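Omission of a single protein chain aside, the complex is shown with its protein chains in their original locations.
We call the chains A, B and C, going by the order they appear; numbering starts again at 1 in every chain.
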Amino acid sequence: MKISFLGLGSMGLPMARLLLQAGHTLTVYNRTRSRAEQLAQWHPVVADSAAGAARGADVLVTMLADDAALEGVMLGEAGALAALPRGAIHVSMSTISPDLSRRLAARHEAAGQTYVAAPVFGRPQAAEAKQLWIVAAGPASAVERCRPLLEAMGQGVIAAGEDPARANVIKLSGNFLIAAAIEAMGEAFALARKYGVAPAELLEVVNGRLFRSPIYENYGKLIADERYEPAGFKLKHGLKDVRLILAAGDAAAAPLPLASLMRDRYVSAVARGWSDVDWAALARVAAADAGLDQRSTG
Amino acid sequence: MKISFLGLGSMGLPMARLLLQAGHTLTVYNRTRSRAEQLAQWHPVVADSAAGAARGADVLVTMLADDAALEGVMLGEAGALAALPRGAIHVSMSTISPDLSRRLAARHEAAGQTYVAAPVFGRPQAAEAKQLWIVAAGPASAVERCRPLLEAMGQGVIAAGEDPARANVIKLSGNFLIAAAIEAMGEAFALARKYGVAPAELLEVVNGRLFRSPIYENYGKLIADERYEPAGFKLKHGLKDVRLILAAGDAAAAPLPLASLMRDRYVSAVARGWSDVDWAALARVAAADAGLDQRSTG
Amino acid sequence: MKISFLGLGSMGLPMARLLLQAGHTLTVYNRTRSRAEQLAQWHPVVADSAAGAARGADVLVTMLADDAALEGVMLGEAGALAALPRGAIHVSMSTISPDLSRRLAARHEAAGQTYVAAPVFGRPQAAEAKQLWIVAAGPASAVERCRPLLEAMGQGVIAAGEDPARANVIKLSGNFLIAAAIEAMGEAFALARKYGVAPAELLEVVNGRLFRSPIYENYGKLIADERYEPAGFKLKHGLKDVRLILAAGDAAAAPLPLASLMRDRYVSAVARGWSDVDWAALARVAAADAGLDQRSTG
Partner (left out) sequence: MKISFLGLGSMGLPMARLLLQAGHTLTVYNRTRSRAEQLAQWHPVVADSAAGAARGADVLVTMLADDAALEGVMLGEAGALAALPRGAIHVSMSTISPDLSRRLAARHEAAGQTYVAAPVFGRPQAAEAKQLWIVAAGPASAVERCRPLLEAMGQGVIAAGEDPARANVIKLSGNFLIAAAIEAMGEAFALARKYGVAPAELLEVVNGRLFRSPIYENYGKLIADERYEPAGFKLKHGLKDVRLILAAGDAAAAPLPLASLMRDRYVSAVARGWSDVDWAALARVAAADAGLDQRSTG
């Protein structure tokens, strides 16, 4: 099976490496060609263009920054979709809108190809450690055919039905729920500090006894320690994702007031110059709104 | 040690029973006297008034509905505070405002008494099963003296420092974080339904793989099943608690926009006649806002 | 007609003066007695206590800071209500909750007295200039009997029915609508500045051509000029009023998400130390959230 992989960013690079390490033959393409050098020891073929990579592929995996990047690479005049053979499968692993997934699915179908949405849960660290969870939706036979590839890239594959948009909605909802937990902790910690309760103490009581969740544990610690750098997942990408879920809600007539609240928080964080710190800094906006400086726990 | 217990509601009754079962001598008082009959087999003394119960007590435990009830019982002219002996301890276990805790602490101190705030996490079911978590704050010696009583009523006691308000803030923050998780799931589930993803499927992916939290598991199931009756914790009590945290935030200059969002949701739920269903019905407002009827999962 | 007036703050003082200047015999009381000296040239009787002022009065006018102040003065053990004669009228002009109005109405009725709610629109400057609008609600005969007094204190009296709570709700709604206009301008001006449009230019287009409202004109200028001191109406009083309307909404099951949004903005303003500047500084929070410093219009 000839596999091509587009996008060697902080997520795509370790994912491509895992495919190579699992013994797959891989053609890779990245706009900044030098990124591919980090895979040199596994000898991938390095293509000169997305279309070049797509040509002749059985499966085309994409892991790009956002809707615009994916649309640009796939649908442009010299796009990868046109170069991809009939019968091929496009496994789209970026966090994108359900709307783009549906449009791509239709375009691939028209070209005699198959589209599978397979977004992932996990940060670059998790990708490196083969700890991603992969949610895959698309025609069952295509999902099954890709399963060995997906399993090579993560700790588990969750089949999510035939409509690829379902996988994207699940992914966006998951990120939204994590962001909501961050927002809630941010507010609670700011309040607690005003009453002389250290965030770590509150976290220990509430997560230690009630939530018992690694999400609260990990993000709670980042917030309690105000350790927003280096970023595991940048705040500007959190903003991107909340934009996506708001657009998905708008398209389907589902109001999302908590997502809206967080959107404005993220935008304020960007205005304060915090685009590139960890998205847990959503909580830093809550603290600033309460007049709390960093490192001045009550 | 002579213990008196005020308030035999759905929480207070099993807590008083646990004290009796642990072998403590107990005087109880409840506005509706008949509630005490359920404790008859353990032979508590049944007082005719709050002051009557307080008279001669070493420790006075209160578990009442809200700030107004507690203030009325303790501070009224014929209130329990005036009847309580010097040297006695008031263990205040209701979910109340940090402000009232501080006022009561000052009043008790002026009367030569000690005030300990000891709010609990857990629903009536948890109280019945001795599964409450108790957060206790107040003078260390008083907390230690009450520890056997507290341990008789729950699965664990968490000491939270000398300022009683700290315990109330931790309690309110915990409830706020749970409510926030409910709100977030409510919005995510409504969106998911619009894309044909059943809430249970989303929950399984997100909590099963990421959050792994019993809070998300239990409330997520209630919401997914739209099982809001019978109420474990009534929505009107959720509204009461969000009012308390908003007031605590206001008093300490900590904005809580997510709490505000939920306040309005709860108020809308009350307007829709849902005061007495489970507070997880916060999610039902999200569904209604998205035009989703109950039991019509997409 | 013997009139007594309680509360000689920045509003009460000019209102009492207007009554005196209109030829009414007035007994005044203020906690800080020296305030009454400013009325010396019109020779009011200066009482030593609220009850002392109420004793023997035909009409008791109150203009106090808030619910707590009014409740304290009227309902305390040595309160003014108990001292007021049967048949007397209490004209309550403070901005208070509809709930307190209803409770006071009931208490006065039980004492054979009549309660009229008559809150006012206008800042101290307007009070000085006899430019207040007065919204009066209560039993029609009582309102009519007080009309000459009310007319002496403002530019017009608006009769608002028999239920005194109606007047308070109208007053709170009016303040809410003004605050909402401030919030909206604050957000729009911050956005405009980011695109190099000066707030004054935007105001000129939008209010000059569309709204044509003195409210937008006056507050818009304050915001455009960032002229928040001296305060015409302090931000902490704006917060007080938004608390009141939120409580009124809660009591009547009316969600007020825009009021909630403003509440959190005000609380954030307090956290930033802006309690005592003009309430138009709500807009300053919007600017700060957008990363805009004062006086750095784009």
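Side notes on the structure shown:
Simple rule for what comes next: a contact is a pair of C-beta atoms (placed from the backbone, for glycine too) under 8 Å apart; a residue touches a chain by one contact, two chains touch by 3 or more.
Only a predicted model underlies this, so the values are computations on that prediction, with no experimental measurement involved.
Within the complete assembly, C:Arg166 is the residue of C:Arg17, C:Arg55 or C:Arg166 that touches the hidden chain.
Residue C:Met185 is the one among C:Cys146, C:Met185, C:Leu222 or C:Ala269 that touches the chain missing from this view.
Contact with the omitted chain, checked across C:Leu202, C:Leu222 or C:Val270, is made by C:Leu202. Among C:Phe5, C:Phe121 or C:Trp279, only C:Phe121 touches the chain left out of the display. Where chain B meets the omitted chain, the residues involved are 257, 264, 268, 271-273, 289-292. If you put the missing chain back, the residues of chain C touching it would be 98, 121, 133, 135, 156, 158, 160-161, 163, 165-166, 169-170, 173-174, 176-178, 180-181, 183-185, 187-188, 190-192, 194-197, 201-202, 205-206, 209-216, 245, 248-249, 252-259, 261, 286, 289-291.
Those residues of chain A that touch the chain absent from the view are 239, 243, 246, 249-250, 253-257, 260-261, 263-265, 267-268, 270-271.
Rule of thumb we're sticking to: only the chains that are shown with their structure count from here on.
Mean C-alpha position of chain A lies 51 Å from that of chain C. If each chain is reduced to the centroid of its CA atoms, chain B and chain C end up 36 Å from each other. Mean C-alpha positions place chain A and chain B at a centre distance of 38 Å.
In chain A, the residues touching two or more other chains are 257, 289-291.
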